[in-house]
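Sharing a structure here in structure tokens format.
The full complex has more chains than appear here; those shown keep their coordinates.
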């Protein structure tokens, strides 16, 4: 019954990559804790780079600075 | 002072349905725990079906398979 | 497939009250959005009153002031 929430920056994550994240996170919970995949929920949230900060500044600013 | 976060798939939830979720969740906290509705916060988040996984695959894939 | 996260202050919520929150939140999603209860997840988190703030001060302080 685990719930996994993955937050990443919104930068063109493809449907195929999302499918891999969902499968990989589910497999991880099955393998490490023996959880039932049928009730393992994975939710991916994509966050605009303006809205994600690290080191006190946004990813947008960090990317622009190079 | 409760905080309720409801995550559902993004599949045409109407304004009226959102209003019912907000009222219903608030009523539930008032009824069960005697909380003050004036400070009960409900946040609904709609998640694209590509970004929601259960059983190791996305809702998009499950819907397509029928 | 909804996911509902309920955060309340940690002030003696009983097992019976938690059961009512779980059933009530699940029923709400079934009734309003026609969701499948079998995959509706509800997670209740109890937060110490020192750790919950509103109006710029903790619930502990507000309770003490009466």
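Things worth noting here:
Letters A, B and C mark the chains in the order given here, with residues in each chain numbered from 1 onward.
Going forward, a residue touches a chain if its C-beta (ideal position, glycine included) is under 8 Å from a C-beta of that chain, and two chains touch if they have at least 3 such contacts.
None of the values given here were measured: they were computed from a predicted structure.
Here 3 copies of the chain are placed, and the complete complex recorded in this file has 6 of them.
Definition applied: only the chains that are shown with their structure count from here on.
Viewed as a contact network, the protein chains are fully connected, with every chain touching every other.
Note on chain placement: the centre of subunit B and the centre of subunit C lie 13 Å apart, centres being C-alpha means.
Between subunit A and subunit B, the centres computed from C-alpha atoms are 20 Å apart.
Of all residues in subunit A, those that touch two or more other chains are 39, 41, 43.
In the complex of the two chains, the subunit A residues touching subunit B come out as 15, 18-19, 21-23, 25-27, 37-46.
On the subunit C side of its complex with subunit B, the touching residues are 1-9, 13, 17, 20-21, 24-25, 28-29, 31-33, 35, 39, 52, 54, 59. Contacts from subunit A toward subunit C in the complex involve residues 1, 3, 39, 41, 43.
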